[in-house]
Every structure is written in C-alpha cells, then in structure tokens.
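The other protein chains are all here in position, but one chain of the complex has been omitted.
Showing chain A:
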Amino acid sequence: MASDTTAGAPTAAPAAPRSRKSVTGTRRTVAALFLLPALVLLGALVVYPIGYSVVRSFYDQSGDSFAGIDNYRALFTDDGIRTALKNNVIWVVFAPTIATALGLVFAVLTERVRWGTAFKLVVFMPMAISMLAAGIIFRLVYDQDPDKGVANAVWVGVHDTFAQSSAFPKAHPGRESPLEPAGGGAFVTKGTVSAGDTVTLPLVGVAPDAMPDDAAPAAAPKPEGDRITGSTWQDFTRGKGVGALNQVDASELGYAGMRIEAVKDGAVVETATAASDGTFSFSSKADGAHLRLPASNFKEPYNGLDWLGPSLVTPAIIGSYIWMWAGFAMVLIAAGLAGMPRELLEAARVDGANEWQVFRRVTVPLLAPVLAVVTVTLMINVLKVFDLVFIIAPGSSQDDANVLALELYRKGFASDQPGIASAIAVFLLLLVIPVMWFNVRRLRREVRR
C-alpha cells in the first residue's frame, strides 16, 4: 500500500526514481544482504515463536493430540491463573497510573527548585538497575521485623507516636498473687478494697530491659487517711529471684506508668497511674471496688504490617515497581514540559490563575498526549512483570502475588504444562496487539512523509 504514497515510491522498478533513488544499480541484492541477518533472526526468534505458541496452545500438554480450547478454558478455571489474572488487573490499573501521576508531579515540581536535576537523577536511577537487584533491595525494605526492615521500622515509629505502646508486655501475676485474670488480658484483684486500705499488686514477667526507663525502686504503699493507696511493681529481681513473695524488696522496680482502674459493678469509678516507684492512690470513691489492671498495659508491642503476607504482597510489589518506573514517567513528562509553549502558562498566570489552576487547566491538557504514551508504555511493561514478583514474594505468598508472566513460567517450566503456558502467552500477546496496531498506524503516517 505504500506504493500509492507520494514519497519513497518503493515499487519494483520505479519509472521516475525519486528522492532516495541513486545511481548505483545493484539495489535489490545489496538490500537483501543488508536485511538478511535481521530478518532471519527476527523470523526465527520472534515471528516463528508467535506462530508456534498459537498452534501449541491448541494441543494438550504432551503435544500429541489436539485439545481445542481446553487450554484457554484453563485460563478461567485454573485457580493459579485466576489469581494471576486478578492481580494483573490490579497491576495494570494501579501501577501505570500511579507511576505516571507521580512522574507528572515530580516533573512539574522539579522545575521550581535549583537542584531539580539532582532530584531527577535520584528518582531515575532505579531504571538502570536490574529488577533482581531492585527485588533484593525491596525484600530487605519489607522485612517483617521492624528491627530489620525499614518499612516496618518507619511504620511502627509512626504508629507508636500516635498510639501509646504498652510498657509491660508479658507481665502476669506470680504465685499466691492477689490478682487473677479478668479476661481479655486484664487482671483484677480477687477481693474488694475499702477506704484506708493499702493494696499491693505485684506482677512478674517483664524482661528487665523492657522496663520503663523511669522505673525507680519500688516503694511499699503508706496508709493515707481514707484514701486507698497501693503499689504495683515487678516482684522479681534478676539474679535475686522473687525475694519476699508479694512484698516490696529494695532491689525491685516499680511499674512506672501502669494504669489501674477501680471497678464497681462492672463500671470504672476511678483511674490512677502508678508513679515511678509504683505507688498510686484512689479516693474514697473507690471504696468497695475491685482494682483492675486493664489489658492495654500488657499488649504485645506493635510489630508493624506483614508487607509480604498474602493480603499486602501485591501492593507492596507494585510499590517497588513504582519506585523503579516513576523516573521513566518523570523524564518523559519533563521532556514534554520543556517543549511546552511557556507563553500559555504565563498568560494564564497573568490572567490571575493560581498555580493549581494553571496546572489543572493548562499544563495537564497540553501534556495529555505524553501522559497517554507514558501510561500505555507502562501498561505493556506491567503485563510482562516477572522478576519483581519472582524475587520479592516469599515462597509462602507467591501464590497470592501471582501474575500471568510468572504463571506462564511456572506452567511452562516448573509444572510441565506447555499447552496452558502457550495459551497464557497468546493471551498476553492479544493484550498488546492494540498497542502494536497503534504503533504501526502512527508510524505509517511518518514513513509516508
């Protein structure tokens, strides 16, 4: 069809050679020689496999007999493939759009700081490294232990800033204790207290280095008129044992900050917090109440999120993908921005538009073609994502993180089901065909110049 174009005229023997035709005559043989290596390799390594996969996808796993559409039916019945499909949808919807949106924001904002280039370099750098290296990097970032994985270290830090962490995990009553479990992790006195009483609430089991920093040697409670006074402390010293059971010894530490509730008929009438020596006091209102140490004192410390567990593994890996590819979006969009007519932005500003309006009404619409190209490119790229999932998802949650490219590898090379693997391959190919068509159309116009 190109022969009907004005330029190029690639007909067999053009009567009036134009533009690129020159004086040397051996065109066709030479052209064939120039093209041969590329066409042979492309034919054998790219085109032939497409045909082979299509045919193979209609044969059974051993390749001996025709299987109709059984392999394609497996795409929708096989649990592994269905999870992979579902995850691929999540990937295709979120990863390209978030990466493009971030790229846009970064590209626009870096124009406003002098060190924009340095910033771009930092964000773009991950594109140069392998997905394997990025996978290892993020495997460490997402380590469950907040003492090792930086994601959980930060998350726990933020969490503990807003939610009070408990100071006494694992504390529990010792022998012959006046306390008994009250359900839900709380402890309550076996008897009631009356005005003027002194109460001791000894516990054991807090690791010495987990004791609050301000814990002071515990003091025995002193009677104080009709107030109810008490002390709560760790009735144990490392190396010395319990000492006098349920009595304060000199070396024992108070439970600084322990919260105590006075409970009457199931309702809290008063609360108190232990001082650094473990002492506390209630007014006579608490007369006849049980004293309760609520469960919030004893919660296990917050351990962060299970990033690589079944429910978060896909978003976590998408996060690492965005880390790798937002730079790509940013660089392409920045190039688009650089080519944008500045007068338009300035005109909008002079007309009184604020920065947000300029961004929303002028910049984004002008960049729309670039944004579309970036998003589509990332979508194709996302369909093929393999290494990141393969490396980051631990064995235990790899099924939950599954994507088509990974499932193809597993079916084709781990579980020896080349028929189904070929069907997945053809399916992936079908998904990129619209883009293939778009590319060819766009280029056909250019080629015809």
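Just so it is clear, a residue touches a chain if its C-beta (ideal position, glycine included) is under 8 Å from a C-beta of that chain, and two chains touch if they have at least 3 such contacts; residues count from 1.
Assume contacts and distances are computed from a predicted model.
Colleague: Report the protein name recorded by UniProt for the chain absent from the figure; options are "Integral membrane transport protein", "Cell shape-determining protein MreC", "Sugar ABC transporter ATP-binding protein" or "Beta-ketoacyl-[acyl-carrier-protein] synthase III".
Modeller: Not shown, but named in UniProt as "Integral membrane transport protein".
Colleague: Decide which residue listed in A:G135, A:G278 or A:P294 touches the omitted chain of the complex.
Modeller: The single option touching the absent chain is A:G135.
Colleague: Out of A:R73, A:K86 or A:K148, which is the one that touches the chain we can't see?
Modeller: Among A:R73, A:K86 or A:K148, only A:K148 touches the chain that is not shown.
Colleague: Suppose we count only contacts with the excluded chain; which residues of chain A make the list?
Modeller: 1-2, 5, 8, 10-12, 14, 17, 19-24, 26-28, 30-32, 34-35, 37-39, 41-42, 44-50, 52-53, 56, 106, 109-114, 119, 121-123, 125-133, 135-141, 147-150, 153, 323, 328, 331-332, 335, 342-343, 345-346, 349-350, 355, 373-374, 377, 380, 383-384, 386-387, 390-391, 394-395, 405, 408-409, 412-413, 418, 421-422, 424-426, 428-429, 432, 435-437, 439-440, 443-444, 446-448
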